[in-house]
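Of the protein chains in this complex, all but one are displayed in their positions.
Per-chain residue numbering starts at 1, and chain names A, B and C are given in the order in which the chains are listed.
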């Protein structure tokens, strides 16, 4: 088959590789019909994720069709159209039993983290992919849900919802600020409505992204380049700050901003992937009754979000801004890598 | 009456002052029968809390008897024996309606914080004290509960429980580490049993305090001066870290320690009062699915804890290590200020 | 002033009565600008509520303007435009401290229940009304919210939300059935969106009401007169039943229906006022892992719902189907009493 193979920092190729096969009785092989690219894939290509070794097939998102199933697989069958979750879960360890699949203890490889596709094992930017723990890692796609909507459930929508909205404890009537209007920030904005947010304030430096944010559920926008951006945000509350501040960038400045706009009793939910420590102003914050959360998506809410997509309550397909064939995957990377210019959110790559 | 008056950094006196009187119809005046000293009082005396001005009567803990009640007071009456909560709450603002009395918006003075006794208004280290918002700030003491047990409900027991145990989301079967075995850390250890902790690990540098910790509910102790203290703690879990780490010191090192011993999916509950920022290793922690909480006690659980004290399920009196009369209040301060030498936990000052 | 006075079963009059005055320092007097009629008022007029004695002014819903305030009132002031909550709450008893205002222990009269307007004390169908515990029973109306929207927050919207949606534990992705499409059932449908319901199924015998239901958020309707109505409902799920069944009628048959359409692990939330016992099929249900809840609204969510009305996220004014002046109050009763004919939901009576 053909696949997108990592050959060390800065090097990748769409090339012929051996087909994957069933190894364990809980495996299936899926023919990938649609995949996409994540910001993490760009980090890997820069060499930022040392666990990814040369020869690895990239990608952890996808929708496809089961073509072969191990003897212990019961929840899916050959021919089923499925979402491939970015998190692999054994279903029987103590973390899986509490729904914290991100920390599955039985994963393949050494990381102790449920994200293994395109990381510790070969991924989804390929014509075929082996999926371990298939019963707990695949979700059947109902009729009427398109591939380009379904593929947003592999990672981005559950990430915005679980790590942003749910960890942030958004509740009816809340004012929610989302700092960073990239794909995952937009996913948090879109799903904040599921807990009845009264206002969703999008913050970003890029006016194009702020314009897009309104289509994803933002009721208000603030350009964080403005000198008075904190006052603008506070002015949209009763003066005490927002109920929930969601960090969707991954740098110290935006994290710090979240701790400064949150009200006493509120929540800061960090979704961004950070590469450096941050300074926490505990001398001011110790008295503030806030919670600060962070984490990797478990995709435990994928089936629930899929119901809402099927009922047309979440317009997941809205993230798909550009479309490519499998043989255009390098072009897709280029478009996604220059998102500021191309205004790409998610690029959809289909068979 | 006589009272302990602050006269600027390093200066205090037990001296004659005018009796307090009813100002608002929701006020009462309480004759103080028993009071105590908090670590915060020591900070004030050093000049660390600029909001406390010269002439202020100190103290925010006490048990006493209502001697006069305003016209709008209905929940307590003259003659009632009451616990004076360290937090004053109007009972009708948005924060009070959600039980977050620490952030009562109707407080007297400018801080926007429900702690006002011995801070923004005169306090409880006095023969009499005016108590605003009496209906929401006093709790009747049932027969059979001693003053020295009841006074621990003004601040210390609810602080350990609300900010340590509840914010830390302790649940049955958990392994809980409490870093710092001073009074508030011991209060967290004692109340961790209320949510069925399987193990409570006390950490401190002081072996005397670690010995005391066992009487307050610690099942295990670790001297954090040991080079391998992290390994010792982790060895008391399944190897992945503690479910809940409670910070009860208030310095960067102990806060950092908590983030290093907590397991994925666990909680860090900061109870300590910090004077400096801390560095948060978000480059490692973003993936960890932990929550970090902090806050000022609301004393919303005081009535509940009082029921448990009355049923002899919490031995609150165990904190009372030294006893003084009102006219020995300066001696009491000296004993409490040299706790490492005197082994004082709480000094009880009674009429 | 003029008021609607109850004179025993079947008898009422719009007549001159003495103006109310401040009695306690926590009272205010409100000039009623807008009021409405509740199904409970019809029950009282039939003589079904013996606690209501002759001479009582009816009504427990209203929007008005504060004209006089007691000395201990601080949260509202003369001139404020306010929603009068149907529940009166002292703010300082143990039930008020947990937000369960419906069971306020300090209420006036003997019922031990926070509903006292038009029941144990004079009500809101009058030009003026005395409001006890004003700080905890009134909510300021922001500019831009009309009287006819605001008056729905006195009772009906919080009832549907608190007793139906919240007690029913509606969560994102749920299929919710609401049995009974009268005003309170419609309020549950409208507010089910605040927790991200995937489908809201309205059930009623009246096709007119089912048509109306779609405007209030129902995604599907089923006529419960159909022989196969249970199969129709189950067919809108995965075959196992609904996640939440909300009873909004108050008779044994509809309660029983709810227990038959709920899935294992789901919830039955009873909102209806019942006059007779029901048979619970515990021989079948003991194994079902369901919860059954019931209760009187506490209106603790009124401020939150008001924020959503102000942000145009809840179209509260949609309940107002008919409008009358104060001097047409008898006509308003007639229209509301013949709702099946007049298609009235809520009749709005304004100064």
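Just a few scattered comments:
Everything that follows uses one rule, which is that a contact is a pair of C-beta atoms (placed from the backbone, for glycine too) under 8 Å apart; a residue touches a chain by one contact, two chains touch by 3 or more.
Quick caveat, the model's predicted, so the values are computed rather than measured.
Only one residue in the set B:219, B:234, B:270 or B:293 touches the chain that does not appear here, and it is B:219. Residue-wise, the contact with the chain that is not shown comes from C:275, picked out of C:253, C:275 or C:325.
Of the candidate positions B:9, B:144 or B:173, contact with the unshown chain belongs to B:173. Only one of C:246, C:290 or C:320 touches the absent chain when the whole complex is considered: C:290. Those residues of chain C that touch the chain absent from the view are 94-95, 98, 100, 102-103, 113, 167, 238, 250, 252, 255, 264-265, 270, 272-283, 285-296, 298.
If you put the missing chain back, the residues of chain A touching it would be 24-26, 70-72, 74-75, 90-94, 96-99, 106, 135-136, 300, 303. Within the complete assembly, residues 172-173, 193-196, 198-199, 219, 301, 303-305, 307-308, 311, 313 of chain B touch the chain that is not shown.
The rule is short, and it goes like this: only the chains that are shown with their structure count from here on.
Copies chain A and chain C of the same chain sequence form an interface built mainly from equivalent positions, shared numbers / all numbers used being over half.
Inter-chain spacing, taken between the CA centroids of chain A and chain C, is 41 Å.
Residue positions of chain A in touch with at least two other chains are not found.
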